Structures are given as C-alpha cells and as structure tokens.
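Below: one structure, written as structure tokens.
For this depiction, one protein chain was excluded, whereas all remaining protein chains were kept in their positions.
Then we have subunit A:
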Amino acid sequence: MSESKNTGDVSSRLAELRERFVVRATSDLLALEALASGFSRGGVDRAQLFDACQRLHRLAGSAGTFGLPELGESARALEKNLKAAVEQADQDGVDPVPVSGDVIQRMVALRSMLQGRGQQGPLSASSRKESTSPDGVHGLRIGVAVITDGADGGAMAPLRNDLEAYGFDCRLVSGSDQAVEAALRDWGVGAMVLLCDESRMEAVAAIRGSINGTDGGCLSLIALGPEDSFHSRYQVAGLGADAFFCHPPNLPELTERIEYLALERTAKVQGRVAIVEDDTELAEHYALVLKTAGIEVCSVTDPMELMGQLSSFQPDIVLMDVQLGRFSGETLARMVRFYPQWLSLPIIYLSSEDDPDNQLTALSRGADEFLVKPVSDSYLVRAVQIRCFRARQLSRLMNRDSLTGLLKHSLIKQEVEKELARCRREGHESCVVMVDLDHFKSINDTWGHPFGDTVIRTLANFLRNRLRETDMIGRYGGEEFLVVLPRCTQEAAAELFREIAEGFSQLTFTSGPETFHVTLSAGVSAVGHHGSGEQAVEAADQALYLRKKAGRNGVTVYGMPGTTS
C-alpha cells in the first residue's frame, strides 16, 4: 500500500511538473515561432540565431524528460541545422546567415507538437494522467467533416466556407462509405464532429461506430434534415445522432453545438475531489481508487485545515464523512457555506446512515447528497465522476458569457489579478491584451444586431482557436475582449496579436448578396509592470485607445506607441 501510494504520488507530481513545463515550453515555442516568422530566406541575423539555438537546445534537453520525446528530437535536429548553417556562413564569409525555408517552416511547426501532446506517449511507465483545463477547448483546433454525396458537395458545400470562417478545420468528405471511413481515419485530428444529411445518417453512424470502437470514441455526429418533424428527429436520434438541425442551419447555433460536442468529447480530466475523512486508511483507499480513475484528490484528515486546503486545491466537489472525531461533518458543511466562494460547492456525505429521514435532516443542513457506506470502488468512481461533471457544467453556466462561452467580465478580471500574483511569485513576464472590434456600431447599424452577434461570436471562436490552452479569454464588454497570456513577453504578445488581427481581417462575412470584412484593434500591457491587475487592464485599454487613434486594425504595446502595425 505504501509503495503504491508512493509511486502514485510521484506520478501525480510528475504530471504537475509536466504541466508547468508545457507552459514554459509554450513560451519558448511562441518565441521561436516569432523568431522564425521574422527570418527571411535571404539571411538571418546571428544574434537571433543564437537566441533560437539556445531555446532549441533547452527544449532538446528537457522535452523528453517531460514525456515529449518527439518535440525534443525535432528541436535537437533544428538546433543542428541552424548551427550548421552558421558554420557554413562563417566558412563562406557570408553575413547575414542564409537559412532554408524548410528549416523555418519546421521551427514554426514545433508548436503543433506541443498541442498534440494528448496523443503522445506517457511521461514514464508509471504515470498515465495529465490534467488539462476542463472548461475551454481553446488550444485545440476542432475538425469538422461535412459528408457529401458528390464531389461538388451539393447542398452541403457552402457549409464548409461558413464553418472555416468560424475557425474550424472543415473539410468536405465524399465518396463511398469505405472512402469516407478511410478519409476520416487518415485525418487524425484531436476532436472531430461529423455533419451529414439525414438520408445518409445510417451509413455514417455505422462508420462512426467502427472508428469510435477502435479510437476511444471522440467523434460526434450531427444530422441535417430538410424538415423539422417529430418523426425525422426521432429517427436520427434512434440512429445515434448527437444533434439535429434543419437545412439550412442557423450558423451561430450550429457552431455553438459543434464547440459543445467537441468540448464534451475531449474533457479528459474527470474532476477534483476533496475527501474529508479522519480515518486515514479509508481516506487513502478512496484517494487511490479515485486517482486510478484519473480524478485528482486532496485528502483532508484534520478538519481544522479544511478551509485552507479548499482554497489551495479548489475542488469541484467535497466528499465529507459525517463524523470526524470530535467534529461533526454537518457543522463543517454549514461552516463551509459561510464563505461566499463556496456557496455552490457540492458537498456529498459519506455515511453509513441509511435511514432516509435522518439523511433528509442532514441534507437540510448544508449537504447536497448522500453516498451510503460501504460504497464499492466502481460505484464511488462513477458517482464522483457524474457529480464532478455536473458541478463543472453548472459553474460553466454561471461563469461563462452566454453569447460567446468566454469568461464573464468579473472572472477574467480575477484571472488578471491571479496572474499578477503568479508573476510576482515566480518572476516571469505575462501580458494582458484588450481587443476591440473596429467600427462595431456601424456593423450593427448597417446589418442589424443579430449579425453583430455573429461577428462577436466569430471573434470569440477565432481567439479560442488561435490561443494556447493556458491563455484565458473573457468578454469584457459589448465588443471588447480581454485576454491573459501567461508567460509571454510583450513582444511575443504583440506579434501574436498582429497575426490574429491580420487573420481576422481576412475573414469574409456574408449578409445576403453582400460581403465585407471586419478588423480589430488590440492593446497590450505587461501585467507585472503595474501595481494592480486593474492598472494593467487600464494600461492595455490606453494602448488600445492609442491604436484606435492611430488608425485601428493592429496592435499597440503600452509605453511603446511606436510598436504599431
């Protein structure tokens, strides 16, 4: 027991360290990407190459330790390539150093190796799980396959451009059932949603079944039908569809559903549970059972430490013993509710109390549910998983903006404060970015509010698809967004948003026969340069204001008004 507890502890700590490494590596990779995109084939400055080599060297020596051997190998190969290029240039007496386009492309592609890390090998034999952000699919490009009958796509073809505009990786897949299956298997993206016509539903459901059977079940299926009747809905539900839309679908609704399905299918972490139990052996047993199922556990054996541990661990739910020595679980539950941040925390009693009347009394005093001891291991895992999932759904509903699914104003502001605290503690540089759609009023006035909503939602998806999993995005005001980029320099943030602004300006919006483009402006400030999160946000806002005055469509860094584009 102590042996297995020990290795369990080591592997969970390894997983934590790995998460930290991924954050750090991401900033290296962003910097490399920024460097590489500044490289021209004609030649590169030696100082920049030196910087790139150092970052590559660090990745080469560390990525494998954190379970990312492929990333490490690629970094090592690139470091060699760059060094060879410098040596060659020295021999030939050439300056700046010529670097081949292939090497530049491979540098830019490094970051995708980090993003695909869910599919890669384990950190080591004894660790299996990794934790990921439960409530946000950004960092993950969602693949959508539109299954059509003819190569021209027929009635489904226009969907592809629409969905691409929303930031999905969308493809038309056609041909026989075998051809469709082969195309889907070859694609291999993290999450995938299939769209097909009702008439082909049965065959596609069979293909999905065959792929999901071998691949862990990450494909969702949406049917489109010509008429919205009980009969057709019932039929596609019977065949296993996850959603049904009338053709042509309402795009914002369809994209929202695609995001939701992708999120649901890829939610890897099953939850975080605090166990309050004074019987240490029982607590250890519960912890082991839950950890084995991928649930993160914090054991509280001394009730006096409960509040502190809740704050540091931030559980989704609490499992509470009814009697802990001289303390009563009921009273503890009531005490937890004294703190506003824990008002909605589900508390589940573990008790041998099987009299429903006594259970009700306990429920009325602050607990939410009962699990009656003894519980079997598998029952415990399932009961906890379901409750964690619900708790997360609920907190998502409460914390997320309904139009965009992004964090609400107050929450993203809290994230800025938290990031400021992390910067001070750990000494890294992080940025906040205020983003605003240009001339949004006239978009609303010209095309109507529903269309304005579409533009806002498009930008939300666009940001989600372009940013890292560790970045936080909130809807700050009507058409204003606030982004927190942990471990990111001002230069990297400015570069990133230059690209985002450019990409967004290239999206084509269609309203009836007319098409047009929308641009955005962004202001960047470094969190750590300011006394409070609020001041950092204020600074980003001022930078945004300067950007607007300087002609919009681009990025300005606070304190560096020259850095515009």
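Just so it is clear, contacts are C-beta pairs under 8 Å (C-beta built on N, C-alpha and C of every residue); 3 or more make two chains touch, one makes a residue touch a chain; residues count from 1.
Note that in this section contacts and distances are computed from a predicted model.
Enquirer: What name does the UniProt record list for the absent chain among "ATP synthase subunit b", "CheY-like chemotaxis protein", "Putative ABC transport system permease protein" or "HEAT repeat domain-containing protein"?
Expert: From the choices "ATP synthase subunit b", "CheY-like chemotaxis protein", "Putative ABC transport system permease protein" or "HEAT repeat domain-containing protein", the unshown chain carries the UniProt name "CheY-like chemotaxis protein".
Enquirer: Considering the whole complex, which of A:G38, A:P69 or A:G308 touches the chain not shown?
Expert: Checking each option in A:G38, A:P69 or A:G308, the one touching the absent chain turns out to be A:P69.
Enquirer: Which residue from A:L14, A:V297, A:L420 or A:M434 sits in contact with the chain not drawn here?
Expert: For the chain that is not drawn, the touching residue is A:L14.
Enquirer: To test your reading of the contact rule: which positions on subunit A touch the chain that is missing from view?
Expert: 6, 9-10, 13-14, 17, 20-21, 24, 57-58, 60-66, 69, 72, 76, 123-126
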